[in-house]
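A single protein chain has been omitted; all remaining protein chains appear in their positions.
Let's turn to chain A:
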Amino acid sequence: MTDFFNLAVKYLPELFSAALKYTLPLTAISFFFGLIFASLTALIRVAKLPQNEWAAAFLQIIKWIANAYVWFFRSTPLIVQLFIVFYGLPNAHIALFQSAWVSAITVFSLNTGAYASETIRASISSVPEVQKQAAESLGMTRGQVYLNVVLPQAARISIPPLSNSLIGLLKDTSLASVITIVEIFYLSQQIAAANYKVLSMYILVAMVYAFFTSILSIGQHYLEKYTSRFAQ
């Protein structure tokens, strides 16, 4: 036990600093772009086809693309997606991204976006139609209806499932280790390989993950409490 304690004192600062340098930025940046992809995809998927034939055909094609995007990222493992982008594409001389960082952020945000788009789509659909009609009857434009009536209510509904996505993403960034990013899991592997304290090192890294995900859970709790003031 004292052995574990000594290891903790020795390696936790290093693990925490790697978390601040790699895990948290990867999570934050990917989640930010993920939410943008998710919102765009959700809006495309709930959009009603316009009356104009050409505009309707165009939107239909965009809808197919959005569906294909969600289908692909939900149907394949994250690690496979990382391999395709970082190792596969350059091998076929499609060097989209030389950098492991850019590859990781691209894959993580597209993956998160695909899952979260379903959350956002469902949240938008859950706002009663009659409230949208009421807002329109007041003279709001469609944009104003979304901004003032739909989004504030959809945001509240989407907090728990989006928190799930964020916490999942934070843990999934450990997969960045397979494309050469020395984030905390990779770091713990390297240390364990050198000092043979395999169990202790993996328990330590688990604790670091649990520390950060717990903070996110607490944040979720307060956010829910704040936004639930208007609901039973």
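General observations
Everything below uses one rule, namely that a contact is a pair of C-beta atoms (placed from the backbone, for glycine too) under 8 Å apart; a residue touches a chain by one contact, two chains touch by 3 or more; residues count from 1.
Just so we're on the same page, contacts and distances are computed from a predicted model.
Only one of "Deferrochelatase", "Amino acid ABC transporter ATP-binding protein", "NADH-quinone oxidoreductase subunit A" or "Iron uptake system component EfeO" fits the UniProt record of the hidden chain, and that name is "Amino acid ABC transporter ATP-binding protein". One of A:92, A:194 or A:231 touches the chain omitted from the figure, and that residue is A:231.
Touching the chain that is not shown, out of A:144, A:164, A:189 or A:213: A:144 (per the contact rule at the top). Screening A:76, A:133, A:195 or A:217 against the full complex identifies A:133 as the residue touching the chain left out.
Of the listed positions A:41, A:109, A:153 or A:174, the one in contact with the omitted chain in the full complex is A:153. Interface with the hidden chain, as seen from chain A, comprises residues 128, 130-131, 133-141, 144, 148-149, 152-153, 156, 229-232.
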